[in-house]
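One protein chain omitted, others in place.
Letters are used for the chains, namely A, B and C, taken in the order the chains are written, and counting of residues starts over at 1 for each.
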Amino acid sequence: MKRTTPLYYGDYLQLNKLLDSQFPESTKYGAQAHDEMLFIIVHQAYELWFKQILFELDAIIREFRSNKVDESQVHIAVHRLNRIAEIQKLLIGQIRVLETMTALDFLDFRDVLYPASGFQSFQFRLVENRLGVRSAHRHVYKPGLPYYANLSEEHQQIVRQSETEPSLFHVVQDWLERTPFLNVHGFDFLGEYEKAVRGSGQELRVSETDLNALLDDECHEGLVRENKRRLSRKAMVAALFISLYHDEPILHPPFQLLTALIEMDEQFTSWRYNHALMVQRMIGTKIGTGGSSGYDYLKGTLEPHKVFSDLLAVSTYLIPRSELPALPEDVRTDLGFYYSSK
Amino acid sequence: MKRTTPLYYGDYLQLNKLLDSQFPESTKYGAQAHDEMLFIIVHQAYELWFKQILFELDAIIREFRSNKVDESQVHIAVHRLNRIAEIQKLLIGQIRVLETMTALDFLDFRDVLYPASGFQSFQFRLVENRLGVRSAHRHVYKPGLPYYANLSEEHQQIVRQSETEPSLFHVVQDWLERTPFLNVHGFDFLGEYEKAVRGSGQELRVSETDLNALLDDECHEGLVRENKRRLSRKAMVAALFISLYHDEPILHPPFQLLTALIEMDEQFTSWRYNHALMVQRMIGTKIGTGGSSGYDYLKGTLEPHKVFSDLLAVSTYLIPRSELPALPEDVRTDLGFYYSSK
Amino acid sequence: MKRTTPLYYGDYLQLNKLLDSQFPESTKYGAQAHDEMLFIIVHQAYELWFKQILFELDAIIREFRSNKVDESQVHIAVHRLNRIAEIQKLLIGQIRVLETMTALDFLDFRDVLYPASGFQSFQFRLVENRLGVRSAHRHVYKPGLPYYANLSEEHQQIVRQSETEPSLFHVVQDWLERTPFLNVHGFDFLGEYEKAVRGSGQELRVSETDLNALLDDECHEGLVRENKRRLSRKAMVAALFISLYHDEPILHPPFQLLTALIEMDEQFTSWRYNHALMVQRMIGTKIGTGGSSGYDYLKGTLEPHKVFSDLLAVSTYLIPRSELPALPEDVRTDLGFYYSSK
Partner (left out) sequence: MKRTTPLYYGDYLQLNKLLDSQFPESTKYGAQAHDEMLFIIVHQAYELWFKQILFELDAIIREFRSNKVDESQVHIAVHRLNRIAEIQKLLIGQIRVLETMTALDFLDFRDVLYPASGFQSFQFRLVENRLGVRSAHRHVYKPGLPYYANLSEEHQQIVRQSETEPSLFHVVQDWLERTPFLNVHGFDFLGEYEKAVRGSGQELRVSETDLNALLDDECHEGLVRENKRRLSRKAMVAALFISLYHDEPILHPPFQLLTALIEMDEQFTSWRYNHALMVQRMIGTKIGTGGSSGYDYLKGTLEPHKVFSDLLAVSTYLIPRSELPALPEDVRTDLGFYYSSK
């Protein structure tokens, strides 16, 4: 696998194309606005990183689609999600770079960009669909218009196609549902858990309403209909099991995975929020370049575009280690063997 | 001013007290929970930084209370606000440190802290009051109870006293109202500005509603009553003048000041938001240790506890440099002299 | 484990002591220098974090001193080292906060601090000793004087005592030496590895000198004498094994541990370097307050105070996965059982 002909850095990175892709519009419509170059480069850097995030998400989803996810694949998925988390810090940092442009500087070229807008990033729409943002629950900036309305025909097709493909949310849910320990060797996790919660003698650690949502299919379905829960009840129970017993060696990787998903969700939310604050700073309450109401639209995406909120809800159900139902010895032993099998 | 007796690092920093102030409660009530030490130290670090932020805010307010704020004092204020901004990055970073504690780890000692809670930080209440958060507009976690209800009697008194003292908001508003350029040498800034906005022949850059809010006292008062604006109309106009002409040398420090205030507000908001996300991660939707509803309470503070939102609204009124009313020559000359005088 | 009497935030955090520990010296010797408060608070925050780092290091060392370190303990150690890494980011961020003080501002109170100096932080000396910085190899700021010379008698004793206690370096080395896979079931790792390196037919991937250092006790000892290597040869080989086969599930936690150690070392080095740059900015090439030569002293500590450099040297020995000696099936099976046993 050694090369026969030498490779050059510039060719490898296609610098001739990459560095010949910055064409400020303001030069065509009068004097060049100095800060338009920054505006272009920041957005190009975003698109490069979106490509990388898609690349990592695709790889994770591909591995998880197979019915059998072994411990090694969970480990690799955690590794890749941690990489995405580091990239997300850059995404947030890039907002600070853009904020070195004043609102007045932006006005120097804002008109000539019409109607181009960050809302037209088809890659970001793909990222959202890959994660599992549901089209029906998206916050849209013009009621009645689909979220991909302002994309090119070609990109609309790609984005709509992605709606039909399995998302990270789905493969994670499937994987959780396959967790093998919930009912083995006569150990009934949910039953033992309920006993522990109720049996403490004093006030319950978990409210009846919350408890029912976990124990009862109908309650759970009700929450789903009200859009207050999305994950299946079975997957919720598995996530709770993993979180309660995360001290067990075999559960380290699964727990790291749940933590990494929460982390990623949290950072996308932070990025959206910082993005919204920046837009408010640039354009006040004016209509955004894409026709949306800018700050309000972006702030509106915070909650509905979270994908793994139910994993946060798991914390509601935790009880102290000292009150945890003990795992039967054979279950503990099995923890070393069964997980990856099914 | 040279010392006569040597000073030692440990004495100077009072390390005997500082490092003897960490007493995990869990040790008293059973086994020590490893992560309680982190919990204590993070909160102590917060309190140290709050003390520093108060120290800087107090110094800025003190200088600005004098009627005459010269350019040097504006410069120093900017310098100190930039320092606060660097400290705020630490405050946000400290959340990430605390997030290395899992929700289950927190449960190991959560019960024994009851009812202690971060809401009992009297210094943070002071920071808010110094900034200019208004008591009547605060988001409270128990309707009917004052925001300082859970403080000690001594701290309640300090916090209530601070409500009556001038805030950063007030001294900045006063300073803006004293801006001398708005009506000199026959130059009527607001009149010229309105002409520029209306005269572009095509659709207005600023909506009639927005424009009226700037030009008309009654409209402005209406917005104030609806809690949509807080800054006086005169101060808004001055902030707009500074933002539109920030290329003028004499306006650099004032514009840097406005930018630094926006920055500080934005970072406090980011910190609150990240704090809310962390609390959700730790306790789900459970009732917080202080009796509040945790995540919901904290998220509820985001908008009402912003102090300088009106400075963001200034962006709504900006017009491109190419359409700016030209400053008469004698105004431009005066920009070098008048600003600090009153 | 529920409380019977209520606990208050201020009491819990000992705020009466904590917030009554800032006494600027400049107030005693003339006018108060505004920035001295920042100087005090930054250093106090450092000491709080050093206490936390010591707390985490002590816990890791305690667990590792037992001969039998199971997978769970490795996992917990990784978790705690990751926490230290997050704290280290704060340590670096605090330098940026201190850099908001200009050199001239520092001069306003520098004289009255004489001879107090950060070199007198006994906790930082403890951190270094806990990590495994060797007294004999320390870079000192005054030849002939021990590194703890300027500490109080009490602190000197604590620091010297810590020299005799097991360090993180030692317990990690012992744990590596216990790695059970290097020679089981007739699988001779080192022999297979040498074959793979030599057998590629073309130029060696690893130089003869480097290879000998790994294979030959005498070569290794020579490097140790020249202070070019510190880790035992056996531990080096184990670290290489873990790094080459880190795709094996059982080796994930050990590999995460090695990575976290490298990370921690790297961040301490970064912090030292940033600290050195800041000192240069503050005092130029003047003699530092502690009598050392400031920047030069601090820069001099970079290399000798690294503890886990040998783990970086492991990268020198890596070969591509495609050329890795295959693990015999029974070794791969054993990887699931043996690691924690010995």
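Methods note: a contact is a pair of C-beta atoms (placed from the backbone, for glycine too) under 8 Å apart; a residue touches a chain by one contact, two chains touch by 3 or more.
Keep in mind that this is a model prediction, so the values were computed, not measured.
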Given that one chain is not shown, which residue among A:F64, A:F106, A:F122 or A:Y245 touches it? A:F122
Determine which one of C:Q32, C:N82, C:S135 or C:T316 touches the chain that has been left out. C:T316
Extract the touching residues of subunit B with respect to the undisplayed chain. 1, 70-72, 75, 247-249, 252-253, 320, 322, 336
Hidden partner interface residues of subunit A, rising order: 1-3, 6-10, 12-15, 17-23, 25-26, 29-30, 34, 37-38, 40-41, 43-45, 47-49, 51-52, 55, 59, 79, 82-83, 86-87, 89-90, 93-94, 96-97, 100, 111-118, 120-123, 152, 155
Touch rule applied to subunit C and the missing chain gives residues 30, 102-104, 107-108, 110-111, 210, 243-244, 246, 259, 262, 266, 269-270, 273-274, 277, 280-286, 312-322
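Here is the rule we use: only the chains that are shown with their structure count from here on.
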Which chain has its C-alpha centre farthest away from the C-alpha centre of subunit C? B
Centroid spacing, where centroids are CA-atom means, of subunit A and subunit B in whole angstrom: 31
By residue number and range, which residues of subunit A touch two or more other chains? 320, 322
